[in-house]
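Every protein chain except one is present and positioned as in the full complex.
Going in written order, the chains are labelled A and B, and every chain counts its residues from 1.
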Amino acid sequence: MKTFNYHSVKDVKEASKLSSSKSAFLAGGMTTIPSMKLGLANYKDIINIKGIKKLSGIKVSGKTVTIGSTTRHAEVANSKEIKKAIPSLSALAEGIGDPQVRNRGTIGGSIANNDPAADYPSACIALNAVIHTNNRKIDAEKFFRGMFETSLKSGEIIESIEFAIPQKSSYQKYPNPASRYAIVGVYVAKHKSGVNVAVTGAKSCVYNDKNLSDILSKNFSADAINNTKISASGMNSDIHASADYRANMVKVFAKKAVEAC
Amino acid sequence: MASLVGSRVERKEDKKLLTGRGKYTADVNFIHQTYAYFVRSPHARAEIKKVDISKASKAPGVVAVLTGADIANDKIGGLIAGWRIKSEDGSDMKVPAHPPLANESVNYVGDHVAVVIAESLDEARSAADLVKVDYKILKAVVKTKDAMDSDQIYKDIPKNMCFDWLLGDRAKVKEAFDKADKIIKIDIINNRLIPNAMEPRAANADYNPSTEEITLYTTSQNPHLARIIISAFNGVAPENKLRVIAPDVGGGFGSKIYPYAEEVVCSWAAKKIERPVKWVADRTESFLSDCHGRDHVTHAELAVKNDGTFLGFKNETIANIGAYASVFGTVTPTYLFGPCATGVYKMPAAYTNVKAVYTNTAPVDAYRGAGRPEATYTIETLVEKAARELGMDPAEIRMKNFPTEFPFQQTLVHSVDSGDYNAGLKKAMEMGEYESFEKRKKESESRGKLRGIGFCTYFEACGIAPSPVVMMLGCGIGLWESAEVRFNPTGNVTVFTGSHSHGQGHDTTFAQIAADQLGIPIENIEIAHGDTDKGPFGYGTYGSRSLTVGGTAIVKACDKIVAKGKRVAAKMLEVNEDEVDFNNGEFVVAKSNKKKTIGEVAFACYLPGTYGEVKSPLPDGEEPGLKETSFFDPANFSFPAGSHICEVEVDQDTGETKVVKYTAVDDFGTIINPLIVEGQVHGGLAQGIGQALYENCHYDDSGQLVTASYMDYTMPRADNFTDFNLGFTCTPATSNPLGTKGCGEAGAIAAPPAVMNAVIDAIGKEISMPATAEKVWAACNKKNKNSEAA
Partner (left out) sequence: MSKVSLEINGKKISKEIPDHTTLSIFLRDILNLTGTHVGCDTSQCGACVVHVDGKSIKSCTALAADLDGSKITTIEGLTTNGKMHPMQEAFKKLHGLQCGFCTPGMVMSAIDLLKNKKNPSDTEIRDWLEGNICRCTGYQNIVAAVKEAASKM
């Protein structure tokens, strides 16, 4: 790993001020540090934002669950409040990586990185999340822009993620046998306003499958999507799973998720 | 004292390893140490037009940048192929030059081009980026099947063929096939694997200019072999000036049997710069440059009668040996493969033809089982298919063709000294509840899952021997083993062995043997290995050889100790030698019950005199001291065998396949330590199931290794398995006094066909390894479509 200047900051302003095109914010570091080691990324400055108190913590109100960006996966997985309000969200956190990753990795880091096979982006889409940054609020639908790409601007820091509590929900994934990231992960959430079917792992970026969402909004049952064709077009194809296989898995796991709701 | 052989002794080596006090090569540091970083080829095949080191040489902290030109100038020899194979037409195998640093061409991604040596690893790595290599990129040859029809990689090696080897009699096979009622045919691929010992390879070489001695710490299964190769072939230093130490080694599985370019370069460079040079592979380097395993494409046929009797077998295999012929790379697909390919069956006629091809991929060499998994997968896939096509029970067809008398002259080479294959299979069927399989199948179906059952009955040839025979067949070394048993004056013992433990538990198993032989407590015995300056030359650990060959050498050395002890005890007890018996550590005179313990005798051997008197306990002409050495060269291989039964459950929606029940009944002859033997079977099974369901080395068409990290190479993890059900039968080996046969490779040999036969049984389709979820799903899906159409 090439060397860099390490900064530990106490407030968001300081963090934002230090940032540049050659810097990275460090939350969990679960992707940033391996990427630097493998020479895939190099930074002049690493800005540790975990010392900023207000970025961490879990708040549950009547209609929403708000999670600070540096909150670790293990905290989300073990939170009694989240387990009660959105059990599928704590279950999702429980399934990220391995215990050691969950003890370090953060929700903000995961979302900012927007790995096409990460779990949290699907939760954001399915649970109509609003991403709160130091400058603005961004709807999840507009936040995830493409592979490893978000609408965050340089120096912009995610402060928290606000999830809408659904009536029912479930996240089901089929992990890549090697990396354990999602080959396909489907997050189904039934809100009063309708159903979201957020899919991760299948394409270059998380997406809401409008067709499945529409069908399930009308008839929330696994049988309702039995005869739906999922197109393989635009789906990822790699040594672990072809586009056709992923298309099949989207349906299989959408059904599993509906059944588990 | 109760015998320790056969008891579950907890391992002596564990405490250090459990408390962080192990010492692996990466843990070794020298004063004034430098760090090496290798510049490797990013291309699968290219000519090197120019290597420009000018910028790198001037980079901060850089001590030296060395290239293939320096290797050539210093006349450092190339890496070697250790086993010469002759083709069917009598010609010698063809071997390209393999310099430790490439000079003219690079031939796989990861091939060594230059080494940067610097004050720190960070500096070495940064400077390596500044080495500019001008390549002329050439079209890579990647696929095993197509290698003979692709561009020629090496000028003097037409069709990229190393050899075209035949074992067996084609004419006899033709006769047998002409008489057959049915011919069963298969086309299979034995998927290429990456060994992935958890400890990455490493080397740390120190040079003392005043004594001109190099001390090389390295991750080796075989430090004596490393020394002789680096001395005699690479010419880095004379053997007496090269000390090789393989301290604690974190797994090998074949990939650490022989020295690689890195050890040669570090040793040579340390001498050149007169400073220690340390190199530790990162995981990517391990993936790229450790020798890989397997990689066969096979067409095989079995001629049968309608009653299931086997008449003949033919095996046409293309074996990919990678870019260069590695040390055991040529014997693995020949003498370790061909003779075992007829399995545990009476087979009147057989042949195996292997065409070994070069490709622009990492060299392929021995990996746990080495040749025998490929052989077993071939025959066991065929036999199960024969059972299906003849409508016979898979157990019945096997039993029908088992030999029942031993020694059994196996078709192609081996005279199998002992075994009872029927007993093993029957026991496996009982333990695996074969009779109630249909009930379990129905239960799975009630949950929407497919369930299948698969068999594998195997034998393997371990402890390659005797040396004159293997050398006649082309092996460049002998394959005996040494032991030195050294009594210390105070009565405790150090046993030196030429084999090497890197997880196998020799410190315990060998101490159990010596404790029984010498009648002293196991706590008083230390096993020393892994240092060419300690103990005699030996051949290391691989091929399930250490106990049968090395363990026997210990027995023989102990016998010599006891023989000398008897002579000395007789003198001390003032009786004739033939009046002395040795039991449980005591030399006893039966008629008088006078005795001396072996400790007393050892003490007397080292302090042969009494104060104030001229009186020696040693017989006239007997030398003082109590230390004996034995070199044991067995008369034959040993032949472990077993029956494994696997049940899998398949989710048709996802294709996910899980091993839900696995029964292994093995015959390893005498078992010294069941605790350790069970562990060896578990580990082998995990690797075998890994090959069948998960692991696959994948190069793309340009020769880039796609599976070069744990993100893409599927390593089996704890949640991939349930507990395995193990049982044993025992027919002692007759080729060594312990009666042991070897146990390290059995699981990796038996599991792939057992699992794949179960998968095929579950889905009713033949598919190739690994049976990944997508492959199984695609096969199920096709079947469904077909049945819909029908």
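As a working rule, contacts are C-beta pairs under 8 Å (C-beta built on N, C-alpha and C of every residue); 3 or more make two chains touch, one makes a residue touch a chain.
The structure displayed is predicted, hence computed values, not measured ones.
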Task: Residue touching the undisplayed chain, where the options are B:250, B:394 or B:565 - done: B:250
TODO: Quick one: say which of A:12, A:26 or A:58 touches the chain that got left out.
DONE: A:26
Open item on the list: For the chain left out of this view, which of B:262, B:380, B:484 or B:678 touches it?
Closed with: B:678
Open item on the list: One chain isn't shown here. Among A:20, A:100 or A:204, which residue touches it?
Closed with: A:100
Task: Missing-chain contacts mapped onto subunit A - done: 1-6, 8, 26, 29-30, 33-34, 36-38, 46, 48, 50, 74, 97-101, 103-104, 179-180
Open item on the list: Touching the absent chain: which residues on subunit B qualify?
Closed with: 10-11, 13-24, 26-27, 196-200, 248-251, 253, 282-283, 502-505, 675-676, 678-679, 681-687, 709-711, 715, 717-719, 721-724, 747
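Heads up, the rule we're going with is that only the chains that are shown with their structure count from here on.
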Open item on the list: From the mean C-alpha coordinate of subunit A to that of subunit B, what's the distance rounded to whole Å?
Closed with: 44
- [ ] Within their complex, state which residues of subunit B touch subunit A.
- [x] 122, 126, 284, 653-656, 694, 696, 698, 706-707, 710-715, 772-774, 777-778, 781
Task: Interface residues, subunit A side, partner subunit B - complex - done: 1-3, 38, 174, 176-179, 181, 239-242, 245, 248-249, 252
